[in-house]
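Just one protein chain is left out here, and the rest sit where they should.
Chain nomenclature is as follows: A and B, assigned in order of appearance, with residue numbering initiated at 1 for each chain independently.
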Amino acid sequence: MQTERLFDRIDSIQLKGITKKYGEGFAVKDLDLEVIGGELLILIGPSGSGKTTTLRMINRMIEQDEGSVTINGIDTKNVDPVRLRRNIGYVIQNIGLFPHMTIGENIGLVPKLEGWNKKEIEERVKTLLEFVSLPPDMFMNRYPKQLSGGQQQRVGLARAMAMDPPLFLMDEPFGALDPILRKQLQKEFLKIKNEINRTIVFVTHDIEEALVLGDRIAIMDQGELVQVGPPEELIFNPANELVADIVDNQRKFKHMDTLKVKDLMSPFEDKYVLQAKTEACDAVDEMTKRDLETAFVFDEDALLGQVEIVDLMKCRHREEKLSELAKPIKTFQPMDSVAFALSEMKNSGEYLAIVMNSKHPVGILVSDEVLLKLI
Amino acid sequence: MVVLETVINATWEHIVLVYTTLFVSIIVSIPLAFGAVYSKKLEFVIMKFANLVQAVPSFAVVAIMVPFLGIGFTPAVVAIMLRALLPIIKNTYIGLSNIDPALIDYAEGVGLSQWQIHRYIRLPNAYPAMFAGIKFAGILANSIAVLTAFIGSGGLGEIIFQGLIGYNTSTLLAGAIPAIMLAILIDTTFTILEKKVTPGHSSE
Partner (left out) sequence: MLSIQAIANVWERNLMTMRTIEHLHMFSIALLLSIIIGVSVGIFIYMKPKTANPVLNFLNIVETIPDLALIVLLLPILKLGAGPTIAACVLYSILPIARNTYTGLKNVDEQYTYVAQAIGLSPREALLKVRIPMSLPLIAGGIRIALVFCMGVVTLGGLVAAGGLGTVLQNGIQLYQKDAILVAGLWTGLLAVLLDGFAGLIEKKLHERYGTW
């Protein structure tokens, strides 16, 4: 089926009084919300607060019982749902790559249904894979189960971008990933977001993610909107206890001047370690298996630096050892102040550092964009 | 033309053939199924053999009896058993082995003997699967029993073969229709039995 393009850019999306009932209970209750064109709007709130339902009412996966959704002044009720959805990129937590299709076929599915020819599809797939830092030659013909979780998530994003939609709906896209991998993908996503400059509605459970990525944050509770505004506003002027709780659950923003590196670091794990004599190709396989984007290179016990899987995949010199490829990485002590560590990292443009207790790695520090904004 | 008496006699022969075989099959199957629970080797052989024999056309199984056992009631029973045994063993085995190990532990803990565990715990737990297997075997036996008339077992197949010689439609139907009714009877009775032994249906 070939569908016409509905809109090239989003000026505004208006949710007006939308209500969805299941039996006696309200999933969403009389919700008014505007999404401003070009922004990344976060929906956050306790489990069952109606975030997913709200998201699905935007692309008509769920039809509201009352109220209306208008995009650029067009009521979505008057648009064919299939056509509407092809103009909206959708990414979910468990990604849902079709296991019977290759990565290329997964990304090219909707373009194929739109009647593009083989060459156009292939070109589009390649562009998108490159965009999400997956070398096309290496990944196009693989099946989803041959990819790590992080790689699958990138493919999920690439698939959502296939028709170059002006609007993305994302339902906890990084929710299933481990915390460090999540931070790395967020970081990359932020870059992508700035490049493509699209309107995004993004559901998450993770307040850090919300504060880092969101231009504005909408807090939901029991199907209702509690507060919406930019991160700073929520932190400094929370509308009620719930908002204050969600936004600053560890009260760390209020006490950031006394915060130490050890309060913020994630524990170090052996899975991040690769040995210096490992060859680049083996390292890629190993990192895929361990679901890592970044690994730290050690020569026996001595820290040499870090390697990123994206770089390793690019360099084709099979025999190169990690000792030659490792890039330097900053180290801090557990008792260093967070403000100091973060500004150091910001100055050198790095987002990862290792926390060493004398000679032993004890933690990983991921730069915290939120704190940086506030420092 | 066939007279009613012939049909009644043939039906009776048919029933005797089917239920004899089914009865013998059950008697033979249950020890084998218990054996398979204990011996991985026996389990492997039974399952492999089960799948293999299931693929062989019934008529070929019936025919191959003749060079070895000649014609008559006995080769017919053996041929039917070859097909009917395996679903019963297979299902009984699955029923017996699909038991919560904690339940067995508990039974041992309260001091039941091995025999008591088999009799009062494993076997009743296997009933639903077992009866499903017996139903399937019964339908299969009824179906093959029509064929074995060709090697002299008697039964409703004999009327059908008579009808085929002269291509006499009413004779054909006089054999076929009672055979179909018997099939449906087996299906319904065993479905009821199956429900009776399935926990949660026992009150009905």
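The working rule: contacts are C-beta pairs under 8 Å (C-beta built on N, C-alpha and C of every residue); 3 or more make two chains touch, one makes a residue touch a chain.
In this text, all values refer to a predicted model and were calculated from it rather than measured experimentally.
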Task: Identify the visible chains that the left-out chain touches across the whole complex.
output: A, B
Statement: Missing-chain contact, candidates B:V7, B:V66 or B:I121, resolves to B:V66
Message: Among B:L17, B:A129 or B:L172, exactly one should touch the missing chain; which is it?
response: B:L172
- request: Give the residue, chosen from A:I36, A:I74, A:L113 or A:M335, that touches the chain omitted from the document.
  value: A:L113
Where the unshown chain meets chain B, residue by residue: 52, 54-61, 63-64, 66-67, 139, 142-147, 150-151, 157, 160-161, 163-164, 167, 169, 172-173, 175-177, 179-180, 183-184, 186-187
Task: Could you list which residues of chain A touch the chain missing from the display?
output: 1, 3, 59, 61, 82-86, 88, 90, 92, 94, 96, 98-100, 109-110, 113, 144-145, 159-160
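Everything that follows uses one rule, which is that only the chains that are shown with their structure count from here on.
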Chain A-chain B separation of Cα centroids, rounded to whole Å: 59
